[in-house]
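Of the protein chains in this complex, all but one are displayed in their positions.
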Amino acid sequence: MTRMIDIYSILPVMIVAGWALLLLVVDLWIPRHRKGITALLAAIGLAIALGFVLASSGNTILGFNQMVVLDGFSSFMQVLFLVSGMVAVALAYDYIQRMNINHGEFYVLMMFSIAGMMLMSQAYNLLMVFLALELLSIPLYVLTGFARTRLESEEASLKYFLLGAFASGFVLYGTALIFSATGQLDFVGIAAVVTAGSANSVLFLIGAALLLVGFGFKIAAVPFQMWTPDVYQGAPTPVTAFMSVAVKAAGFAALMRVFLVLFPSLSEHLTPILWVMAALTMIVGNIVALAQNNIKRMLAYSAIAHAGYILMAFVAFGNGEVVGNTVAATLFYLVAYGLTSFGAWALVIVIEREYGKGILLDDLAGIGKHYPWLGVAMLVFMLSFAGVPLTMGFWGKFYLFRTAVQAGYIGLAIIGLLTSVASAYYYLRVVVYMFMKPGEPKLQINPWVSLVIGVAALAVLLLSLIPWTILELASRAVLLLQ
Amino acid sequence: MLMEFLPLLIILLLAVFIGVFVVVLGSTFGPKRPGQRKNSPYESGMVPYGPAKRRISVRYYLIAVLFILFDIEVVFLVPWAVVVRQIGVPGLVFMIIFVLILEVAHLYAWKKGALEWD
Partner (left out) sequence: MEFGINPLVLMTFFPLVGVLVLVFLAPQQKNAMRWTALGTSLVTFAISLWVLFLFDPNKADNLLVQIPWFRLAGVPIQILMGVDGLSILMVLLTTFLTPIAILSTWKAVEEQVKGFMIFFLLLEVGMLGVFLALDLVLFYIFWEFTLIPMYFLIGVWGGKNRIYAAVKFFLFTMAGSVLMLLAILYLGLQAGSFSQPELVANRSLFAGSQLLLFLAFAIAFAIKVPVFPLHTWLPDAHVEAPTAGSVILAGVLLKMGAYGFLRFNLPLFPQASVQAAPVMAVLAIIGILYGGAVAFAQKDIKKLVAYSSVAHLGFVMLGIFALNPEGLSGGILQMVNHGISTGALFLLVGMIYERRHTREMSEYGGLWKAMPIFGGISLVVVLSSMGLPGLNGFVGEFTILLGAFGSKVLGSPWFAGIATLGVILAAAYLLKMFEKTFLGPITKEENKSLKDLNLREIITMVPLLVLIFWLGIYPQPFFNLINPAVEQLVQLVQSAALVLH
């Protein structure tokens, strides 16, 4: 029987989904040149949901017969998703007009995807995980191809769809194997069977590995990263920004929730795999990014690399002493990375003249001279990506590396640190082009995008002086373990 | 447990056997007199024109998609109707929500002109 508390536990998700449905209808009567209203309504819906998330945070509830959970972790993640959504709306408003793709469905699809992510952070049953995964992915396939008739966008959408469907298949198969190994789908049940020792360990391990593959696709970890550069490049830039922050965060939310609750007993087998994945992700992401001239592609590889850093701290997921730090460090890093990433992508939006045009490194030349504030903001983002002090990126990496060292993975930490030196090279190239090469940049500056850039830059700088604010939130966002 | 499914398996094998058997029978013992008419796609005498792989108007696909969407969603009404007395008012409320969501889609398709032929 449905209780009020069940409804309460997923109220924000329901608000976002319901609002999106209403918006879909309302948008039908909004004329094409007034789509700003849709954007505004979408932002309001997200803000309302944000209010409910904040109001219900601090509780720990298992709802709908343990299908979903509300805990500090899910609240933190949901705030991240909702804020990302609002930022993406701000970035998209002007962009989709300029690119002549201003349909109201853009915002509606984004809200559906956010609803999926929010559900993902709350899922406490493998079927719910799958449901959330699909709910978050399918709107994104459409969003990626939103600039249809443009080949890049269509190609990206198709690629993303095929590989995403493939990944979903892995998740589903993994779920099935875990079900056959334990006879359970909900986390409480599976954990109980595993603790009792009555699970079929081979099937269970294979299932876990398949889930890892599926989530690996979503967070773009090597060797499941091959879709990332093409999709990030082809998708409309605000969608890319949204993907690089929110989807990655959602992937990590699922990965952490599932692995920390279900698979600590498998850490002996999974840790070496994760170790290699983390190392490869950091190496491949950073090294390939060195060779990129297209900023979107470069940032795509950089996004891959950053997933590697988080994975590095995640390798120790089976170590009970470190897990608390792993979760807190990951959440902290996701915030730091999200701020930086949105800022950097906003700058790409500013320089993108036509769809996919004007986003080579050469197009940055002269920005430092003609738009000094914009240049300084981008400098801040690049330094934050590279992990240079006095940015949030530094504290993020600091905490991640600390966690890795604490868990004893010093070799991995060295790989991470050396690759981040390599990454400094390509981040600095952006700075070189902006400040040290002459040029006449043509920018498309819009107040909303400027606002995002300004706020992100200030946040990256100022929060680095008071990092404990986010840090405390992150360490209080405890994940409900069994 | 699997023994319960044995009759099903037998029926399945039987069906496959009969199907294959009839075809093989016909092609082995049937008279073969090939000719121009016999080899044409339609033995009825219609002269085929145009390529075999004709493009179908994209509107058909739209109709097909809409049909699949609404048809399959509506199928959910059937199991609900079977147990509607047991689940009572809450069941009714949930089904209303479900139908409302369906109606959003319907409204959307309608307003976007997906239901018009031109």
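Each chain gets a letter, A and B, in the order it is written, and its residues are counted from 1.
Keep in mind that, in the parts below, contacts are C-beta pairs under 8 Å (C-beta built on N, C-alpha and C of every residue); 3 or more make two chains touch, one makes a residue touch a chain.
The model shown is predicted, which means the values in this text are computed figures rather than measured ones.
Visitor: What shown chains come into contact with the chain that's not displayed?
Guide: Hidden chain contacts in the full assembly come out as A.
Visitor: Please identify which residue in A:76, A:435 or A:448 touches the non-displayed chain.
Guide: Going through A:76, A:435 or A:448 one by one, A:435 is the residue touching the chain not shown.
Visitor: Return the single residue from A:388, A:443 or A:479 that touches the missing chain.
Guide: Counting the whole complex, the residue in contact with the absent chain is A:388.
Visitor: Quick one: which of A:167, A:378, A:424 or A:460 touches the chain that's been left out?
Guide: Residue touching the absent chain, from the options given: A:424.
Visitor: Thinking of the whole complex, not just what is shown, which of A:215, A:381 or A:401 touches the missing chain?
Guide: Answer from the full complex: A:401 touches the omitted chain.
Visitor: State which residues belonging to chain A touch the missing partner chain.
Guide: 325, 328, 369, 372, 383, 388-390, 394-395, 398-399, 401-403, 405-406, 410, 413-414, 417-418, 420-421, 424-425, 428, 432, 435-436, 466-468, 471, 475
Quick note on the criterion: only the chains that are shown with their structure count from here on.
Visitor: Would you mind writing out the residues of chain A in touch with chain B in their complex?
Guide: 1-2, 21, 24-25, 28
Visitor: Of all residues in chain B, which touch chain A in the complex?
Guide: Touch residues, chain B against chain A: 90, 101, 104, 107-108, 111-112.
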